[in-house]
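Yeah, one chain of the complex is gone here, protein chain that is, but the others are all in their spots.
Letters A and B mark the chains as written, and numbering starts fresh at 1 in each.
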Amino acid sequence: MERRLFLKSAIAASSVATAVGAGLLTPSTVFAASAKFKDLSGVAVSNAAGASEGSFKFKAPKIAENGAVVPMEVNASKIDNVSNVSLLVANNATQLAASFNLSGALGFVSTRIKMGKTSKVHALVTAGGATTRVTKEVKVTIGGCGG
Amino acid sequence: MKITKTIMLTTLVGVFSSVSVTQSLASGHGGHGASQTQSSKVQADIDAFQDYFKKRFADLELDDFSKGPYAMSEDKMLQFEAAMDMPPFEDHLDKGEKLWKTPFKNGKTYSSCFSGPDEGIRTQFPKWNAAKAKVDTLEQAIVDCRVKNGEKKIGTGKGKLAWMSAYLTTLAEGQTINVIVPEGDAKALAAYEDGKKFFYAKRGQLNLSCANCHIDNAGMRIRGDTLSPALGHITHFPVWRGKWARKKGDGFGTIQRRYGGCNKQVRASPFTRHKSEYDNLEFFHTVMSNGMKISGTEYRQ
Partner (left out) sequence: MAKIKLKPKARKGVISIKALVKHPMETGLRKKKGKVVPANHIDHLTISHNGNKIVDADIGSSVSKDPYFKFKVPGAKGDTIELKYKDNLGKTGTKTAKSK
């Protein structure tokens, strides 16, 4: 009785495509934003540019399973008096995803954001007037079989 | 006398262990007794199937396989855990529970169609129905229960039925899967073999079999996705799938809904649910995960 379990039928299904995805949101990767929020975003972008390397933990997937729901976690709980945690997605037209002003809460924020395409994501933590940054690249791909 | 019988059965059934032969002699043929023995041929298949995955993924424990592609990649596991932190399907599980507990117009409840407590229902299926010479599945049994009690049928792939089945699956979390293909029951074995054949047969324009992706290439990438191992598939169905939740869906789907989807993805025509093709496939598919624990409804991408 042959055991077909061990049949080595080679298929071409193992190629990896991490190409910049066409975007999971139509028609483009631009998000509408109010003027106030755009200003906030502009400020955050300059803060990011001038920020030094952060020592906090920033968890984000290397390859997003679903560009509409990408988990992000900033853990700066060991840093005292964190006054703000912000998330920026470099390739979104309005880079700022959200800005959390904290007062008494620990420097910890976890949320899920939409990403139109592969991009660098910056986590900014401000404490004692100084802003530090940790950057990760998150790839957004075309699904294979499940997507 | 005894020795002769042992030799005869060895020839017929291809059994190498005389212990199991003696046991099957005791329980009789036809397979509808209180204690059913697993067909030794099927057991050998289970062992070979599970050994393959254990060797291939040596650092995983048996129950780790229920996490499918998430067990194969730390990056993916991070996303799974993030989603399961506040599962998107809790509300519908509650709806499923409510539906399950709501009596029919005639006053009876779903539980009355099944034996034992609600927590024990999930692991009773799929099962070989010797009287009807077919495989019984949980979803079909729920529909039959409705009809038996004067209610209308409901769809078997998604919606209310999926919520109820998901509720029962979550209730059964931690229980061991143990589907029996009764030793000596030729029809049961034929149904199992039919399901096994389906699993290994190439189909569709893409000419792929279930085995090509979920055995040969389990853990490998298919464009941006990672292929799940066939071992452990059944432990978390009905499942909540992100893809099924886009647009108007609520995300829930039964195993046979997924069979249809997978067949379509290799560009093969899907079969009608709860007919022999998918029922026998579910039979084989579940048997291969015997020994694993039900992990309850889970999130998938």
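Heads up, the rule we're going with is that a contact is a pair of C-beta atoms (placed from the backbone, for glycine too) under 8 Å apart; a residue touches a chain by one contact, two chains touch by 3 or more.
Predicted model only: the values in this text are computed from it and were never measured.
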item	value
Of B:Asp47, B:Glu74 or B:Asp91, the one touching the omitted chain in the full complex	B:Asp91
Residues from chain A at the interface with the omitted partner, ascending	25-28, 30-34, 37, 40-41, 68-70, 73, 77, 89, 92, 94, 96-106, 108-115
Residues in chain B touching the chain absent from view	85-86, 88, 90-91
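What we mean here is this: only the chains that are shown with their structure count from here on.
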item	value
Chain centre separation (chain A, chain B; CA means) in Å	36
Sites on chain A touched by chain B in the complex	1, 3-11, 13-18, 21, 59, 61-66, 68-69, 71, 73, 110, 112, 141-147
Touching residues (chain side chain B, partner chain A) in the complex	14, 41, 45, 48-49, 52, 75-76, 78-79, 82-83, 85, 200, 208-209, 211-213, 215-217, 220-225, 227, 241-243, 246, 262, 265, 300-301
